[in-house]
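For this view, one protein chain was removed and the others were kept in their places.
Per-chain numbering from 1; labels A, B and C assigned in written order.
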Amino acid sequence: MNLGSALGYLMAQASNTASWWKPVQASPHAASVDNLFNFIMYLSFFFFVLIVGAMVYFIVKYRRKGNGPEKTSPIKGNHTLEIIWSVIPGILLVLIFAWGFKDWLAIAVVPANAMEVRVTGQKWNWTYTYPKEGIVSADLVVPVGQPIKLIMTSSDVLHSYYIPDYRIKRDVVPGKYTVLWFEPKEIAEHQVYCTEYCGTEHSNMLSKVKVLTSAKYEEWVANGGDEDGDSVPLADKGKKLYEQRGCNACHSIDGSRKVGPTWKGAYGAERKFADGSSGVADENYLRESILVPNAKVVATYPGVMPSYQGQLNDKQLEAIIEYMKTLK
Amino acid sequence: MSQQSSHAATAGHHPKYLAHHFESMDQQNSSGKLGMWLFLAQEVLFFSGLFMAYILARIFYPETFLAAHELLDWKLGALNTVFLLTSSLTMALAVRGAQVNSQKQMYWNIVATLVLGAAFLVVKYFEYSHKLHDGLLPGHFFDAAKAMHNGVPANIPGAPAIFFAIYFVMTGTHGLHVLIGMGLMLWLLVRIKRGDFNSENHVYLENVGLYWHIVDLIWIFLFPLLYLVR
Amino acid sequence: MFEKFKNKVLQSQAAEHGEAHVLPLKTYFAVFGSLLVLTVLTVLVSVIGLPAPASIIVAMVVAIIKATLVVLWFMHLKFDDRFYSLIFVISIFFLVLFFVFTSMDVLSRGQVNPEESFFSQDGTLLREEFTKKK
Partner (left out) sequence: MESNRNSQLQSAQAATSGGAEPSYLTAKRGIWSWLATVDHKRIGLMYLVGVLGFFAVGGILALLVRTQLLGPTTGFSAAKQEWLFSGDTYNKLFTLHGAVMVFLVIIPSIPASLGNFFLPLMLGAKDVAFPKLNLMSFYIYIFGGALLLFSIYDGAVDTGWTFYTPYSSSSSSSVVSAVLGVFILGFSSILTGINFIVTIHKMRAPGQTWIRLPLFVWAQYATSVIQVLATPVLAITLMLLAIERTIGVGIFDPKLGGDPVLFQHFFWFYSHPAVYIMILPAFGVISEIITVNSRKEIFGYKAIALSSVAIAVIGFLVWGHHMFTSGQSELASAVFSFLTFAVAVPTAIKVFSWVATMYGGSLRMNSAMWYAQAFLFLFTIGGLTGLFLGTLSVDIHLHDTYFVVAHFHYVMMGGTMTAFVGALHHWWPKMTGRMLNEFWGKVSCFFVFVGFNLTFFSQFLLGTKGMPRRYANYLPEFQNLHQLSTYGSYILGLGFFITLLYMIQSLINGKKAPANPWEAKSLEWETDSPPIEHNFHTQPIVTHGPYDFPEIDHSMSTRGGH
C-alpha cells in the first residue's frame, strides 16, 4: 500500500498544476471534475490490476506443461461469486453516477450574479459580444473572480466551445442558444478550442480567454474593447484583426489564391463580378463586402463568405480597410 | 421437430417444394414466416423515423399542423383508407383461398387486391398533382404565393414547408411500399397461374399478405395524423 | 358471435401443428365491417371537432384498435406462433422507446437555463430571433 499512497500523493500534487497530461485547474469546476476523474482512475487501476493480474497469474500457473492431457477443474460457475461481481460493481457504478450528477449540476446551474457575454461561433472564428458594454471582441476578456455566463449560438454549423483549463464544454448550435458558465480563479490566459467538427479550418478555430484584474478590465471596457488604445497605428490593428477574426482562413496577403480573393493589391483594384458587372474596390465596396458579402461576389470565386454585420464595429472596419491599403 | 417432419425424413423422398437444406415443409414454412415477421419488425422501425419526425414537427409547430391539414382533402384520404382496408380483406381472403386449396379464390382475390392498390395510387396521383399545381410542396419548394394565387389559403403560421415535407415524405415512402407490394402481387399471379401454391405450400403468398397488411397498418395511422388531426 | 368464435379458435388450436387455421369467411367480413365503422367514427370525430388533446387521443385510440384488428385477424397473429407476437411487440416497444426518449429531450430543454428552451412561458416557439435573421 506504500506504493499506492505514494502514487496518490504524486497524483494529488500533479493535479494542482498543469502537468504533462492534465491542464491547470483554473476554475472551481476543474477541481471537482479532477477529483472524480482521479477516483474513477484509481478504481479502474484496481479493477485492471485485479483482472489482468488474475489473467497473468492463471497463464503462469495453469499453462499446459508437456503434451499429455492434464486434468482440469469441473467448475461451471459459482453463484455467490457471480452475485458478488455483479452487485459490487453495480454499487460502485451508482456511486460514480451520483457523484458525477452532483458535480455536473453545479456546472449546469448558472449563479444569479453572473456577467453575461454572448458568443457566436462562425466558420472558423469566435466572436464575443458584451451586450451591456456594447463591445465586440475576438478574445474573451473577463475580470478575475467574476462568474461569467456565456450565451452561445452559431450562425452556420455546429461548433463546440471548450476551455480545458476550466473543464467546461458545450456545443454551439445554430437556431438555438446554449449556456455555459465559469468563474476565473486567477489572472491568466486560457486556450479555447472548437471541439465539434466544423470543416476545413476546424483545427484553427481557436480563441483565448484573457483574465484581467477588475481595474484592468474596467480600463479595457472604457477603451471600447481595444487593448492597445490609440498608441497603435490603425493598419496594425487591422493586421491583428485579420489574424484574429479568421479573415486569414480565406484571404491571403501574398497574392496566392485561397477560398476568397487575395488582399494583396485588392484595394483600388478593378473587379469583375459574378453577375457580369464590374467596379473598383474602393472603401465603400470593401465595407459592403465585409458587411454584405454576397451583394457583389468577385467572378470565379464562390459566394460563401459569412456576413460580419454586428461583429465588427466602425473602428475595426476602418482598421481592416486601412490594413488592406498597405498590402500593395 | 414435429411428427410430420420426422415422417418426411424417414420416408426418404423430398417433397416437390422443399429446399435442399430444410428437413420438412413445416420447418421451411415456419422459417419463411419467422423471417417475414422479423422483416416486418424492421419495417416498423424504418417508419419510426418518419413518425418521430412528425411528432417533433408537431411539438414545434402545433398551429401549423392545425392549419395546414385543412389543405389536404380528407375525403380523398378516407376514400384511400377504404381502398386499402378492402384490399387487406381481399388479401386475407386470398390467403384463406390457399388454405382451402381454391386456385380461383387465390387468383381473383389477388387480382382484386392489385386493383385496389392501383386505385389507391391513382387517388394519390390526383392528390399529388393538385398539390404540385398549387405550389404546396415540401421544403424549399413550398410556394405560398402561388397557392394564394390559386385561391388556396396557404398563409399558414409557423413552418408550412415542414408540414408539406413531412406529408410528402411519409405518404411517398408509404406509396413506394404500395408499389413494391403490387410488384410482388404480379409475381404472385404468375406463380398462382403456374400452380405453385396449395394448402401445403403457400408461405410466399402468406408473406406477401403480411407485408401488404403492414402497409395497410401504416396507412391506418397516417390517415388520421395527416388528414384529420385537430 | 364471439362465443362461436372462441370455439372455432379452440378447435383450430387443437389441430395438428403446421396445419393452417382456416377461419370462417364470416370472421373476415366481421373484422372488415368493424374496420369500416371505425374509419367512419374517426372521420366523424374529426368533423365534429373535439377540443385539442381529446381529438388526437381519440384518433390514436381508434387507429390502435384498427391496427389491432388487422394484426390479430388479417395477419393471423392471434392463431399463429406466439413468438411472432413477441417480435411484433418488441418492435413496437423499441419504437415507443425512440419516441419517448427523444420527445423527453425536446420537451424538457431549458429547465435549468431558460435560454436553452424552445418555448416561452406561454408555449410559443422562441425561434423568431433566428428565423428573422435569414
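In this section, a contact is a pair of C-beta atoms (placed from the backbone, for glycine too) under 8 Å apart; a residue touches a chain by one contact, two chains touch by 3 or more.
What you are looking at is a predicted structure, and each value in this text was computed from that prediction instead of being measured.
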| item | value |
| --- | --- |
| Which displayed chains the hidden chain touches across the whole complex | A, B, C |
| Touch criterion as defined above, residue of B:V95, B:V152, B:I166 or B:L228 at the omitted chain | B:I166 |
| Sites on chain A contacted by the missing partner chain, in the whole complex | 20-23, 29, 32-33, 36-37, 40-41, 43-44, 47-48, 51-52, 54-55, 58-59, 62-64, 69-78, 81-82, 85-86, 89-90, 93-94, 96-97, 99-101, 103-105, 107-108, 156-158, 160, 162, 164-165, 167-171, 173-176, 178, 191, 193-204, 206, 242-243, 248, 253 |
| Absent chain, residues of chain C that touch it | 83, 90-91, 94, 97-98, 101-102, 104-112, 116, 118, 127, 130-131, 134 |
| Interface with the undisplayed chain - residues on chain B | 1, 19-21, 27, 30-31, 34-35, 38-39, 41-43, 45-50, 52-53, 56-57, 60-61, 137-141, 158-159, 161-162, 165-166, 169, 173 |
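Rule of thumb we're sticking to: only the chains that are shown with their structure count from here on.
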| item | value |
| --- | --- |
| Comparison of A-C and B-C (more C-beta pairs in contact) | B-C |
| Chain whose average C-alpha position is farthest from chain B's own | A |
| Whole-Å gap separating chain A and chain B, where each centre is the average of the chain's CA atoms | 49 |
| Where chain B and chain C are represented by their mean Cα positions, the distance between them in whole Å | 16 |
| Length of the line joining the C-alpha centres of chain A and chain C, rounded to whole Å | 45 |
| Chain C, residues touching no fewer than two other chains | 118 |
| Complex interface listing, chain C residues touching chain B | 16-18, 20-23, 25, 28-29, 31-32, 35-36, 39, 42-43, 45-46, 49-50, 52, 55-56, 59-60, 62-63, 66-67, 70-71, 73-76, 80-81, 83-84, 87-88, 90-92, 94-95, 98-99, 102-103, 106-107, 118, 125 |
| Sites on chain B touched by chain C in the complex | 2-4, 25-26, 29-30, 33-34, 37-38, 40-42, 44-45, 48, 51-52, 55-56, 59-61, 74, 78, 81-82, 85-86, 88-89, 91-93, 95-96, 98-100, 158, 199, 209-210, 213-214, 216-217, 220-221, 223-225, 228-230 |
| Residue ranges of chain A touching chain C (in the complex, touch as defined) | 108-110, 151, 153, 155, 174-179 |
